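Every protein chain of the complex appears in place save one, which is left out.
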Amino acid sequence: MTDVEEKTEILMDHYRSPHNYGKMEGPTAQLLEYNPVCGDAVQMFVKLKGNIVEDVKFIGRGCSISQGSASMVTDLAKGKSVEEIMKIAPQFLLDLIGLPLGPSREKCALLPLNTLQKCLSKLDRENVNR
Amino acid sequence: MTDVEEKTEILMDHYRSPHNYGKMEGPTAQLLEYNPVCGDAVQMFVKLKGNIVEDVKFIGRGCSISQGSASMVTDLAKGKSVEEIMKIAPQFLLDLIGLPLGPSREKCALLPLNTLQKCLSKLDRENVNR
Amino acid sequence: MPSWERIKEDFPIFHNLGSGYTYLDSAATSQKPLFVINAISDFYLYHNSNVHRGIYRLSEEATEMYDRSRENVSRFIGSRDPGQIVFVRNATEGLNLLSYTLGREMAQGDEILITIMEHHSNIVPWQFLQDRGIKLVYADIRPDGTLDMDDLQSKMSPRTRIVSVTHVSNVLGTVNPVREIGKMAHDNGSTFIVDGAQSVPHMPVDVEAMGCDFMAFSGHKMLGPTGIGVLYGRKELLERMHPFMGGGEMISEVYRDYSTWAEVPEKFEAGTPDIAGAIGLSAAVDYLRSMGMDNVMKHGRDLIRLTLEMEEEENIPGLVSYGPRDTEIRGPVYSFSIGDISPFSVNQTLSEDGIGVGASIHPHDVASSLDASGIAVRSGHHCAMPLTHRLNTVATTRASYYIYNTEEDVRKLFRSLKRTAEVYSR
Partner (left out) sequence: MPSWERIKEDFPIFHNLGSGYTYLDSAATSQKPLFVINAISDFYLYHNSNVHRGIYRLSEEATEMYDRSRENVSRFIGSRDPGQIVFVRNATEGLNLLSYTLGREMAQGDEILITIMEHHSNIVPWQFLQDRGIKLVYADIRPDGTLDMDDLQSKMSPRTRIVSVTHVSNVLGTVNPVREIGKMAHDNGSTFIVDGAQSVPHMPVDVEAMGCDFMAFSGHKMLGPTGIGVLYGRKELLERMHPFMGGGEMISEVYRDYSTWAEVPEKFEAGTPDIAGAIGLSAAVDYLRSMGMDNVMKHGRDLIRLTLEMEEEENIPGLVSYGPRDTEIRGPVYSFSIGDISPFSVNQTLSEDGIGVGASIHPHDVASSLDASGIAVRSGHHCAMPLTHRLNTVATTRASYYIYNTEEDVRKLFRSLKRTAEVYSR
């Protein structure tokens, strides 16, 4: 199996059997984002304990890249601090997915990370405002 | 000498030593036309006897094509009837000049014929109006 | 009748990409035969110089080649006079030229009637005029993907100044009855514009018979180079219009505070034109003419007929395709979805049902998966978002054919689609 085939398999596994899929009761924060051009949508739910992401779940619809990436992002986020998550660079996620994506598919891949970070930054601002 | 060389010589002779060059005293009609884009100018003077061009002269300035052609047109016109001159087709004059002219130089070549025909048609209208 | 199996040999890219590569995106842009590529090179190798007013051999040659290209294109679409052919970059520029120049003469409350199946290039230029209180009105389609002619008629008003309609839809493949629409438009006193981007490459088109006032199309979709397109316009209309862009070539005289215009079509061609592009397009026209446009159209119909047959045969779960099933009114374009890919808006809520809706496979995934099998198709809104929404979807996958495609290409498409459906089924 080539590297690309292997990476494709991993992503497809996430797509077919997403981790952390489903709604969350009483999340600390939640956010839905979507791309009107291709219809991809992701809703992130986060439960914080102090500064740490204790739990994260998502629901969504869209292509294998956006939904597989959402599953990978939730795995990535669990147990991390808000600061750590805010620092995840788009390229880090793209490398993790590890597939050669064109510019339009990169958008799909990054939607879940953007959603999660936006969700947390919103929370941050709310905290600051308190 | 090739045909083109010969025709060039004929035109250059007309340009260097134009026939019927000069102003005319008391013409039946006269008209000045010019091309603002290249500065070629031709003024035609005609003396009619009845319907026949008894004499025609011109003055002008411009390139060898416009001025050589003017000289040839005066030769052509002399002794012809107004109707005959009005019927001279542009292609007839271009064939007489016999040189491969691009579209912009065709304009130069046709300026004298246009001037003469316009001058005569003006006259015609004036006759009709009387 | 051309030998369709052999035509691929005229297109070196197929040799270069390898026989396993199947190009099904000709509605986006066509491949180019060597004949066209060589015509462009030849211009640069033997005749290159600027056109108009040059008084030297080379410039006269280039001018003549440029003019002959115009005449050739004029004849190809049945225009009586090459003065009716304006060279532009692409269909889009042709339509923008009209929006700017015809738009000048329009007033608040005037209406422009288009259809819901238009490409963005026949929508956005008209939206620009909305600032000035000009209204954009859309005629709807029927469930079978044909234009709703009653709706079109009912949306014509005394204020309808322009009716602008695509000849062939780049998503549905629908061939619109332009002759009839033209008659309706003219009876209503409206100017009739045709977007010929998807018709001129694929079928015999005769602007005089069609009775349109203007028609725009692109060279790159009809075997010609990128960067060149055509706006056909009835001469008396072009003569009356204000120029679009100003500069060299399009003027007769320029003074400090005013200018006079060159004759049409030069009046609309400001600056150094794409000379090599026009010559390349003319070569494409020669190539197509040698095929016979009737044959080209028939070949497209044969492929789309086989496509519709295979669709029924293969019966891929959840596959829905769009556009008329009558191949007499259908261009060689096949758009489809697998499962429900309906638009999502922020007011909606997501369900927990699982990713995707039902057994859907997102068109992006379909395209990626086909690409992996060496098949190039396009996915997305195909520059027709309003239509895509009207079809209650957000993106489709589109396979589109041209003269170099074969029945085997169609079969390969369905084989790969079947495999894709299996991989994605959960």
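Descriptive notes on the structure:
A, B and C are the chain letters, set down in written order, and residue numbers restart from 1 in every chain.
Just so it is clear, contacts are C-beta pairs under 8 Å (C-beta built on N, C-alpha and C of every residue); 3 or more make two chains touch, one makes a residue touch a chain.
Keep in mind that this is a model prediction, so the values were computed, not measured.
Of the candidate positions C:T92, C:N405 or C:T420, contact with the unshown chain belongs to C:T92. In the full complex, subunit B makes contact with the omitted chain through residues 12, 15-16, 18, 21-23, 32, 34, 36-41, 43, 59-65, 67, 104-105, 108. Interface residues of subunit A with the unshown chain, by the touch rule above, are 36-37, 102-105. Subunit C residues in contact with the hidden partner, per the touch definition given at the top, are 12-13, 16-17, 23, 25, 28-29, 31-32, 36-37, 40-41, 44-46, 48-50, 53-59, 89-93, 95-96, 99-100, 119-121, 123-125, 127-128, 130, 136, 138, 218, 220, 225-229, 244-251, 253-259, 270-277, 364, 367-368, 370-371, 375-380, 383, 385-386, 389.
Just so we're on the same page, only the chains that are shown with their structure count from here on.
In terms of C-beta pairs in contact, the better-connected of the chain pairs B-C and A-C is A-C. One inter-chain figure worth recording: subunit A and subunit B are separated by 84 Å, centre to centre, where each centre is the mean of the chain's CA atoms. Mean C-alpha position of subunit B lies 51 Å from that of subunit C. One finds 39 Å separating the Cα centroids of subunit A and subunit C.
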